[in-house]
Every structure is written in C-alpha cells, then in structure tokens.
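Just dropping this structure here.
Only one protein chain is missing; all other protein chains are in place.
A, B, C and D are the chain letters, set down in written order, and residue numbers restart from 1 in every chain.
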Amino acid sequence: MTRLFRGGQKQVALPPGTMEYMGEPKVERVRISIVQYDARGFQETEVSDIHEALSLLEKPGTTWINIDGLHETGILETIGERLGLHPLVLEDIVNIHQRPKQEDYQDYLYLVLKMLDYDPAKRHVTVEQISLVLGPNYVLSFQERVGDIFDPVRERIRQGKGRIRTAGPPYLAYALLDAVVDNYFVLLERIGDTIEDLEEDLVENPKPELMQHIHGLKREMIILRKAVWPTREVVSGLERADTPLLGREIAHFLRDVYDHTIQVVDAVESFRDVLSGYQDLYLSSLSNKMNEVMKVLTIAATIFVPLTFVAGVYGMNFEYMPELHWKWSYLVFWIVILILAGGMLRFFRRRDWL
Amino acid sequence: MTRLFRGGQKQVALPPGTMEYMGEPKVERVRISIVQYDARGFQETEVSDIHEALSLLEKPGTTWINIDGLHETGILETIGERLGLHPLVLEDIVNIHQRPKQEDYQDYLYLVLKMLDYDPAKRHVTVEQISLVLGPNYVLSFQERVGDIFDPVRERIRQGKGRIRTAGPPYLAYALLDAVVDNYFVLLERIGDTIEDLEEDLVENPKPELMQHIHGLKREMIILRKAVWPTREVVSGLERADTPLLGREIAHFLRDVYDHTIQVVDAVESFRDVLSGYQDLYLSSLSNKMNEVMKVLTIAATIFVPLTFVAGVYGMNFEYMPELHWKWSYLVFWIVILILAGGMLRFFRRRDWL
Amino acid sequence: MTRLFRGGQKQVALPPGTMEYMGEPKVERVRISIVQYDARGFQETEVSDIHEALSLLEKPGTTWINIDGLHETGILETIGERLGLHPLVLEDIVNIHQRPKQEDYQDYLYLVLKMLDYDPAKRHVTVEQISLVLGPNYVLSFQERVGDIFDPVRERIRQGKGRIRTAGPPYLAYALLDAVVDNYFVLLERIGDTIEDLEEDLVENPKPELMQHIHGLKREMIILRKAVWPTREVVSGLERADTPLLGREIAHFLRDVYDHTIQVVDAVESFRDVLSGYQDLYLSSLSNKMNEVMKVLTIAATIFVPLTFVAGVYGMNFEYMPELHWKWSYLVFWIVILILAGGMLRFFRRRDWL
Amino acid sequence: MTRLFRGGQKQVALPPGTMEYMGEPKVERVRISIVQYDARGFQETEVSDIHEALSLLEKPGTTWINIDGLHETGILETIGERLGLHPLVLEDIVNIHQRPKQEDYQDYLYLVLKMLDYDPAKRHVTVEQISLVLGPNYVLSFQERVGDIFDPVRERIRQGKGRIRTAGPPYLAYALLDAVVDNYFVLLERIGDTIEDLEEDLVENPKPELMQHIHGLKREMIILRKAVWPTREVVSGLERADTPLLGREIAHFLRDVYDHTIQVVDAVESFRDVLSGYQDLYLSSLSNKMNEVMKVLTIAATIFVPLTFVAGVYGMNFEYMPELHWKWSYLVFWIVILILAGGMLRFFRRRDWL
Partner (left out) sequence: MTRLFRGGQKQVALPPGTMEYMGEPKVERVRISIVQYDARGFQETEVSDIHEALSLLEKPGTTWINIDGLHETGILETIGERLGLHPLVLEDIVNIHQRPKQEDYQDYLYLVLKMLDYDPAKRHVTVEQISLVLGPNYVLSFQERVGDIFDPVRERIRQGKGRIRTAGPPYLAYALLDAVVDNYFVLLERIGDTIEDLEEDLVENPKPELMQHIHGLKREMIILRKAVWPTREVVSGLERADTPLLGREIAHFLRDVYDHTIQVVDAVESFRDVLSGYQDLYLSSLSNKMNEVMKVLTIAATIFVPLTFVAGVYGMNFEYMPELHWKWSYLVFWIVILILAGGMLRFFRRRDWL
C-alpha cells in the first residue's frame, strides 16, 4: 500500500521550500551531462562540478543540462540561485512524490513528469519522477537515476536529424516530453501482453491465484492512472499556456503529444474494463465448477442412497419376511435395482446434467 | 489484448515526423485512383505514378485522390512535398494506431477516421484507419487497403445526383465522412443481431461458453467505443471550426453527421448496458440451476437416509429384539416407511420444492 | 435487439437528402387534417390533396397542418418545395430512427420528438416519431399513424379555452410539445404500476422468470432513456434559441415543459435504480433459499448418517460381539440413539438452523 | 412505486395554467393566517376570507400570508388576480408533484420546496410541497396542510430576535427557506439512527428481512434525493439571481443555506454508499453461513460414510469371511474405526474447518 500513497511526510515540520530528497539515493554519484548545440554543431560534456555546467550557459545556442540523481541538494541550491528558481520548484524537484504538473514562473516553465516501468516478474509498475525546467536558452532535466529514456533525443541531436538542432529550447523540451510519453507505449504493450496471457490462463485453467493476479493488475492500473491522467493535463496546459518561452511553432507538436497521452489514458481505462470483465469471468467459472461438483455429488447420492435403502430392507432380520424365501427374489432385486438406477439416469439426462 | 492497445512502438527511437507504416501491407500494390469533377462533368482515372496524379491538381474543378495502401512511404513523401503537408500529418497517415481527430493546418484540414468491420464468425471488430486531407481544391483519402466504402460517393459523382457535383471539396469531404459514419450503422445492426441471438440462447440454453461470448462482445464494445467516441469530437470540432476551407453551407450537413455519430455512441452504450444485463441474467440462471441441483439432492437424501437408518436397525443382530419375532413387523415396517416418506414429500411440497 | 438499434441502413448508398420511409406504412391512406384559427374563430378541414392544404396558408391566422402517415413521400416533397424546407429536414421526417433534436433554419424551426407507448402485455415500449415544423404563420406536425395525442390541443382550440387562440404559432408549437411530454407521464405511471406489481411478486413468490422480467424492464428503460434524454436537450435548446419565430412570451411555458422533461428523466433514472435494487433483492433471496435447502439436507444427513453407522455396527456378523448377547442391548441402543439425535438437534437449534 | 413517480396525469387534457389539486384534501378548511410586522411591532391575524387578507397588503410593513390547504382553488384564483401571478404559478402551487425550482417573474419570485418527514414505523419518507411567493412587500407561503415547520420563524417575529423584524420580505423568505432546509437535518438524523440500528442487527443477527429493509431504505434515499438535489439548485439559483427583490444583504445568508443543502446532499449520498456497503456485508455473511452449513455437513458425512461402509462390509453374509471368526476382530474393528475418525478430524482441523 505504501506504493499507493507516499506523500512527503518528512516535510511536515519544515517550512515550504525546504529541500529534502525522499527516496533512496539511486545513483552513487550525481551525474551531470551537458549537451550544447545549434544549427551548426553540437558539443557533449560530462562535468563533475555544477558551477562548470552553469558557466556554459553564457555560450550561445541551446544548452541541455541533464542531472541524474537528486540526493545532493547542494547542486540544486546552486542551480536555483544561479537561475533564480523559486524555492518551491527546488523542493518539488527532490520531493519525488509530486503529481505531474506544469507551472509557469514567467522566466521559466517547470514540468513534473513520471517515468514508468513495468517489471513482469514482480508484476509491479515502478514510478520515477522526471523534472524539466525550460528557460529562454536552456533546458534542465532531473532524473532520480541514470536512465536511457533520453538517449534517442541525444542521438537525434548528434545526427542532426529533423528540426531538433534548429528549433531551440522549446522543441528540445517537447522532444523530452515526447520521449517520456512514448515510453508509456512500451509499458502499455508489455502490460497488454501480460493481460493477454492472463486471458488464456483464465479460459484454460482457472485457479484461485488468478484472482489475486487480476486484483494486482487492477491495483497497478490505479498507480498508472495516477501518473498518466495528470500528464494529459500537463500537456493540454502547455498547449494553452500563453508564454513567450514556447513559440507558436510547436503547437502542432504539443497537439501530437496530447493525442498520445489521450491514447495512453484510453488504454489504461480499457485495461481496467477488461480486467473487471476477467473478474466476472473468473467468478462465473467458479460458479460453473461448483455446479459441476454439485451435480456429480447429486447424481451419485441420488442413485445409490435409494438403492442402499432397498438393500438395507432385505438385510433386516424379521422372522416373517416372505420375499426372503422366494427363489427368484435375488434376481428380481437386481432387476428392480437396475430399473431404478436407469430411471434415475434418464431423469438426469433429461435435465442435461449428464 | 494486442487488439486493445497497439501504439507506435517502433517510432520511439525516431524523431517526430518519421514515417513508418505499422501494419502489414494489406494490398500488394498501392492503388491511386482519381476523380475530377465539376458541375459540367467528371473524369475517373487510375494512375500508377503519384506525380501524374498531382499534376492533375492544376486543372480546374474538384480533385479527389484516393490512395489504397500505405506501405510505400515514398508516395506520401511526394504528396507531402508537393502540397506542403506537415511532417506530423504524413507520420499520422501511416501510423495506423491514431485516435480519430481533426486538425486545422490553415491551408488544409486533416482528419483521421476509423473504418470498422465486424466478423460474426470470429466475433471480432476489425479497425482500419482512414485519413482525409481537405485542401482548397482537392480532397485526399488514404485507406489501408482497397475497400468499397467510398463506392456510393463515387457513384453519386458519376450520376450527378444531389448537390455533390456542384458543391466543391467541402461537400465531398462531408460525403466521405458521412459514408464512414453510415458504415457504422451497418456494423451496429450486425452486432445487434448477434446480441439478439445471444439473448435467445441465454433463455433457452444457458451454457458456460455464453459467459465467454458475452465477455468477448463487451471487449469488442470497448474497441468500438475507442473508435466512435472521438469521431463524435471530430465532427463537432469541424462544426465549430472557423476555417474558410469549410463554407457556411455545409453546417447543416455536418450537424446531420453529428446526430448520426451520437446515435452510434448511444447504441454502443446501450449494447454495453444490455450485455451487462445478460451477465447478471446468466449468473442468476446459474444460481437457479444450482438451487435445482441442491433440491434434488436434498429431497433424495432427506427421504432415504432416515429410511435406511430404520432398515439398518432391524438388520442388527441383537439376540433380544422383540420386534423381530412379531408376525406383522415387516408389514408395519413398510407402513411406517411409507408414512415417513409421505410426510417428507408433503414437507417438500409445502416448501414449494417439488 | 433490433428494437435497441435500428439506424437508416437503406440510406447508406443514397445521397443525403433522399427521402425513404423506414417503417411499415402504419396507415393505409395519409390523412391530412387542417385547423385554422385566430382570436375570432376557427375552422377544421380534412383534405385529401396536399396542395389544397398548402393553399390555405395564404389566409390570415394560424394554420396547423397535421399529417398522419409518412409513406407517401410525394406529399412531403410538395410541402418541402412550397415552404422551402431543407432536403435534410424532409429526409429526417421520414427516417423515423432520428434522435429527438431541434434545428433552427432561420425561416422555420424543426423539431423531432418521440411518442412513447407501453404495452403491459408484451412489456414493450413502442416508439413513434413526431416531427414539428414551426414557421412564421403555420405549424406542421407529422405522425407515423393516426393517434389521439393531439386531441386535447384540438379540443382547446375548439373551445377557445386559455390563450391558445390568441397566442399564434409559437404557442401552438408549445402546446403540441407539451402534449407529447405530458404523454410521457401517462406512460411512466403505467410502467410504475408494473414495477410496483413486480415488487409484490418478488417478496411473495420469487421465481426465476422474475429475473427475466426485471431484465426486460431495464432494457425498456434503456429505450426510454434514449427517447427522453434528448427531449430535455430539445426543450432547453428552444429556451436558449435566439429566434424571432418564438416570441419572448412563451419562455415561461417552455420552462414549464422543461421542468416536466426533467421530472421524466428523473423518474426513468429512479426506475432504473429501483430495478437494480430488485435484482440484488432477487439474488439475495435466491441465496437465502439455497441456504434453507442446505440446512435441511445438513440436518437430515448429520442426524441420520451417524445413527445409521451405529445400526450398521450391530448388524455385523462377527462371532465375538459381546453386546449382541446382553439382554438390554437393544434398549440401550435406542437410548443412545435418542441421546445422539437430541444432542444434534440442540446443536442445530443453538446455531439457529431450526 | 406510485410513491416514486406521480406526475400530473389529470392535467393531460387540460390547457396549461389550469388549476386542479392533485392530492387528497389534507385539511378540512383552508386556514389563512397573516403576520404583519415592521421594526416597531407586529400583528397576527387569522382570517376566513382571502379578500380580507389581501386588503391588508395596502398597509406598510412586511406582510406574510400563510395558506394551509390547497383544495379550494377559488382562493388561489383570487390571489392570482389580485397580485398578478402567472397562471402557471397558480397551477404549480396546486400541482403538488412539482420538482423544487425557483422562477423569477420580475414582479415576484416563485419558489417550490419540499417538506420531508420520515415515519420510522412505516419506514417511509413523506413528501409535501411548499410554495413561496416573494413580492416587493409580501411573502406568500402555501402548505398542503397545517404544519409546525414555520413556527420558529413566527416565534422569532413575535420576539423580535435577530434582524428578522427589520430586514423586510427577502429576509423573511430566507428565514422560511432556512426553516425548510433545517428540517431536513432533523429528518437525516432520524434516518441516520435507523441506519445505525440496522448495522447492529446486521452484525448480530443477519436475517433475510434485513435485505428487504436495506432495499427499502435505498428506495427512500432515491425519493429523498429527488427532493433534495433540486433544492440545492434552487438556493444557488437565488444566490445568482440578479433581481431587486432580493437585496445584496442576504447573499451571505443564502450562502449559509446553500452550505446546508450541500451538507444534506452529501449526507444522502453517504447514506446510499453505506447502505450499498450493508448489502455487500449481508451477502458476504450469507455466503459465510452457507460455508458453515456446508462444513458441518461435510464433516459429518465424510467421517461417517466411510465408517458405515466398513460396518456394512462385516454385515455381509458371505460364508467364507475369515475375519468374522477371529476372536479380536470386533476390538480391531473399533480401533480401526477410531483411527479413521481421528485421522479425518485431524484433516479437518488442519484445513481450519473445526
């Protein structure tokens, strides 16, 4: 359940704007990597000192500073001072239990996003927070640990494919946002496969553990939805945002991302519906099996209990039981028994129990 | 489940605007057919070279270029360059997992629609993407494979019935949109018939497979809804769109299509409600059958188990059992047995079990 | 199911604006009846030729032309030409599977309404389409067949009661709309009575057919809702409509009709809730009955099975069974049996099973 | 069910604005009581002639005319003529099946409210209609029968407590509205107590009648909601109403009533949720009991049926059964029996059935 809700409990006694990283440090050292580019060329650097990174901002072109690891708050403080970020922004970057959101601070835009991963073995969705800050000539991205989610964007800058090298920071921010949302598609296909496998199991071999599995997947859907729904609002907020930081030109691109988030939301809702359908299917197959069990019991008992009674009758020790002494009694007994049993079987067959 | 969600996974590592066809090539050769018409006449052509088709655009009148097959991206690139289409539009045309949408790119309108078909044998709804581009003097339509959905429109152009030959590209776009939506009606009636048959089965012969069938239909409804809901938004978006590409005159026609999409949405929701009702009906009939089984068992056991006990008593070998030696014991035994059994039967009849 | 969805399949291959009547001809001859009135007097006519009817429109006062029967499209075409009605309006009048709607065509208002009837024997709601066209000095009403729904309005015109003779076409249109909505009240009370009877049955005699009956009523509610919900929108659309065809004065009257439609919608929702409650009640009573059955079986089996075992023991033929030869064995046997049975009964009574 | 829906069936054939009282006359004589007051004093009168009451309106100060009993439509007609009330208002006052609503007729405001009462014996909510008309210097209130709901307001006028004597008709109308809404609180607490008792029963003694009781309460909630939801809209409509009849000063008071109606709506929804929870609880306790019954049966049968078989074996009359002649057979038999029974019991204990 702690996976379902984990707010910033530590922060309770602290003033707003206090930075305290909530998670476990997921990288040993904070990694700071910088890509600086314009239409003519690009330059990739990895620095250990944040001051060095910030000094690069004076150069012309677009600067993308990516920071993997949030446990060294000193780095964030330096960035915050240098770029004039609001204390709440810094707090939200390290408080990894934020809801996805976008905030316009005039001089820069702040985005909180969630990166999702699905572990089919544990059947868990893992959630990591990604923060983006879009300034006039820079984009900052913050991740909890080193990941490969932004590699395609980096690759596109290197190759200069498409408009990425010429379109400045807003397009870069869009490209990063797009990378995050595209990642959801991978996740959804993986979950979709798990659900598909589940249906086959459900039809071929309905076991009690399946119900728990279905329930587990529904819970993951709740977690997923909490990350995905607000992302939709983030993108639609950006579309409507009336800020010079985002030029007119990327409206169509944001529209495209928005369409993708809607597809993601739709898929999550569909999965929920399908899983609920599985529950009904499972419960009805349970009832069916119970019915089968009952029928077997009923057929066995209903045939043999009366027969046993008849046998019991002629096992009685009354002195005066004329049938006992007739020669054909035993034969007649068997004939009667077979007729009784046959009648019963016909009765069950007529009721479609056999 | 892959039918429930299939996003553009390939595209993840590619820049936005990259064209890559997601489906299997559904036609061997891309078919390009052109209809050019105005109030005075019309001309139908089928060309193999897209440049040829595009050169026809210089002629006066309305030009409708229909392209069946999306796997040759070169054709799309040529069209895109010639007509100045946005790279995202080209990408969306081939990425057949788009949500229905309409986008206004000033110089042209872009529509994504879904063509639906229902295969009663497999009980599957199949979904194909149809893209429309409405320019000042042309309409482009893209289908995944050769289909007959636009044949009535083509026929109306040939015959010059109604206002189609005089009303220009917006009316043609409307006519194509209308053809797609009208097609949903055929689909819905076919599904409606399947559901109707289901109800008869449910009443006459409730078998476990029915539950799976109902569940399957509910899942198809989810797929249907994902195609149909956004279509409603597409049409209402067109109605509100403030673009010179659509004249004032077709507002009433769009209104009419909008009414149809609402009817379709209503029908899908009704089907879902009815199918949920079937589930309840099935489960309650299952409970009823279980009840019947239990009653039979209970009646049989409750009558014969006590009788067997009585018979067992007189099968005991105690030396001193006075009843054994009485002359009328056996007769009395049967009388007692019949009274007991009769009492039991009356008890069950009073409880309405018989 | 065809009752749940029936769109205009025929129309698929036809251009918009083509008139084709979808239903079976419900009257043999189309009946055209005209009422013409003003503050001073009124005149009722029945004509066989539509031209005759239309020529009456030149006279001063309000003219109400009521047409029962939609299968002669020639009549509609004549009206359409003469009054300049849009082809889509004519198409919608004969396509009786429209959703209730109101459309403002500047020169006239077009309303589609549904007349509902409930047949308690078949437990079916029947739906008929009623179209109204409100022009500057006339009102046209179209019904599928001769009905008595507008008789009260006709009667009020005859008697000159209220403001109907003085208030012109808008008030007449309102009166007809009001007559349709008032009719829903009759329908709802009839259905309400059916539901009330159902509850008594449910309590006194819960049979499997009841579940089917409840399900059937729920399905009728779906049909009802599809007719009634959009009617609400029609009336609220009229209220907001900014057209000179409707004067300011009837705003309060429309408000009143609107309140009625909301009452109808509320009632339909309440009926649905109540019917869902009945399902729960039925299922729980089913479980209760199963419980009862099980208890009877359990009591019978649990008492007599052990006793039968005891009797069986003393029916064994071992040579050395000391109890067999004791004089009081048989008596002791009965005492033990009675004690065992009594203990069992106390056990069941303590568990509240008896 | 007639309690769930009762529209104005009689009215169908009548023109709008026709007054016809729908209920049974709940008082024998219509009672007309008048309170007239201003800051300096007040005067209470009870008159038998409505003309007398209306003539008091010429005096300065605020006049409150309360009419208990709606079956004498002549009185209402007189009031209507004298004060210029719209015919629809008069119709709605006597048609006691209105939905709560507020209507602004420029010269006066018209409010329909519902007074609710809960009869714990019958477990029924009874609904009575209260109409208020707020004019420039008067307030009219109409009740179906003599009630004590407005007594606190009358008392406050007598005592001159608070601002009631100085704040004119709008404050009086607010005070009456407030009295009606406050009354819902009493009702809700009474129902809350009933529900609380129910939960105790559910835990201690779950009987089949409980399900019916829960269902009954849920149905009453539907009735309640139909009265309470629109009341919220009435109050919020008054808050937004831009009419000189309501001064600016009472905005905060209306806000207060609005908060109360929301609390009432919240409570009704909570009750519904809780009652649905009770149903689940009841059904699961039913399943639990069935499980218990089944376990008892299974334990009894599974232990004694095999033992009976063993006893049956040695009751056979084969000539050559060596065991029958061994001396210790009988002792061994009992030992085997006890071991078998003991093993069975351990099996059941391990499964937690005992």
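Basically, a contact is a pair of C-beta atoms (placed from the backbone, for glycine too) under 8 Å apart; a residue touches a chain by one contact, two chains touch by 3 or more.
Computed from a prediction, not measured in an experiment: that's the story for all the values here.
Within the whole complex, touches from the chain that is not shown fall on A, D. Checked against the full complex, the one of A:38, A:103, A:117 or A:239 touching the unshown chain is A:103.
Interface note for the absent chain: among D:78, D:212 or D:263, the touching residue is D:263.
The hidden chain makes contact, of the residues D:56, D:83, D:146 or D:274, with D:274. One chain of the complex is left out; on subunit D, the residues touching it are 152, 155-156, 161-164, 175, 178-179, 182-183, 185-186, 188-189, 192-193, 195-196, 199, 203, 252-253, 255-256, 259-260, 262-264, 266-267, 270-271, 273-274, 277, 280-281, 283-285, 287-288, 290-291, 294-295, 297-298, 301-302, 305-306, 308-309, 312-313, 315-322, 351, 353. In the full complex, subunit A contacts the hidden chain through residues 1-2, 4-9, 11-18, 86, 88, 92, 97-99, 101, 103, 105, 208, 211-212, 215, 218-219, 222, 226, 279, 282-283, 286-287, 289-290, 292-294, 296-297, 300-301, 304-305, 307-308, 311-312, 314-317, 321, 323-330, 333.
Basically, only the chains that are shown with their structure count from here on.
Hopping across touching chains, the smallest step count from subunit A to subunit D is 3. Matching the C-alpha atoms of subunit B with those of subunit D calls for a turn of 145 degrees, to the nearest 5.
The distance from the centre of subunit A to the centre of subunit C, each centre being the mean of the chain's C-alpha atoms, comes to 42 Å. Within subunit C, the positions touching two or more other chains are listed as 283, 287, 290, 294, 297, 301, 305, 308, 312, 315-317, 321. Chain contacts in this assembly form an open path, with each chain touching only its neighbours along a single line. Applying the touch definition to every pair of chains gives A-B, B-C, C-D.
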